[in-house]
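Have a look at the structure below before the remarks.
A single protein chain has been removed from this complex, and every other one stays in its place.
Take a look at subunit A:
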Amino acid sequence: MCEKSTKKPRRFGRIKPSGPPALRMAIPAGLVVATAIGIVLQSAPIFPHNTMNAWLRALLIGACVAPASIALVWAVVVDRSTVPGTIPNPEHSVESTWYDQAAKDSFHLLLAGTGLGAALTSFWLPPMVSWTLIAVFVFAALVFVGSYLIRREP
C-alpha cells in the first residue's frame, strides 16, 4: 500500500514522504548537469565553422538540454509513492503488460523494418542509408543478446 505522506502532497512529488519537494533538488542539480554538458559540448568539434562566442555556445547548448537534464534528475530523486495518482504496484497492473507487449512489438518491427529496409535501400539509395539501417539492426540485436544473456544467468 501507498505510504502516507506526512506533508502536503506536491504535484511533482517529494524526495521522501516527509522530505522536501523533488523539484527543489531536481531544478538546481539539472541546471548543473546542463551547464556541464554545455561546457563539454561547446568545445567538441561538432560545428567546425561556428564562429559564435564559446560561452554563448555553451549557454545555448545548456539551455537546450536543461529540460531533459532536470527531468532526468527528477526521475532519479523522486519517491514514486509521493506523486499524486500513482499506484503502489504498477508492475502487477494490466498497463504494465500492455507496455511489455508494445515494447516487444516495437522491437520486432524495428528488426524487420531495418533488416528489410537495409536490403531494399541497398538497390536504389546511397550506401550510407543501407549502412545506417544495418547499424541500427546490429545495435538492436546486440542489445537483445546482452539482455537475454544477463537474464539467463542463474
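We take it that a residue touches a chain if its C-beta (ideal position, glycine included) is under 8 Å from a C-beta of that chain, and two chains touch if they have at least 3 such contacts; residues count from 1.
Note that contacts and distances are computed from a predicted model.
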Protein name, per the UniProt record, of whichever chain is missing from view ("PadR family transcriptional regulator", "Ferrous iron transport protein B", "Membrane protein insertase YidC" or "DNA-binding protein"): "DNA-binding protein"
Hidden-chain contact residue, picked from the options A:M52, A:I87 or A:A112: A:I87
In subunit A, positions touching the absent partner: 1-2, 87-95, 97
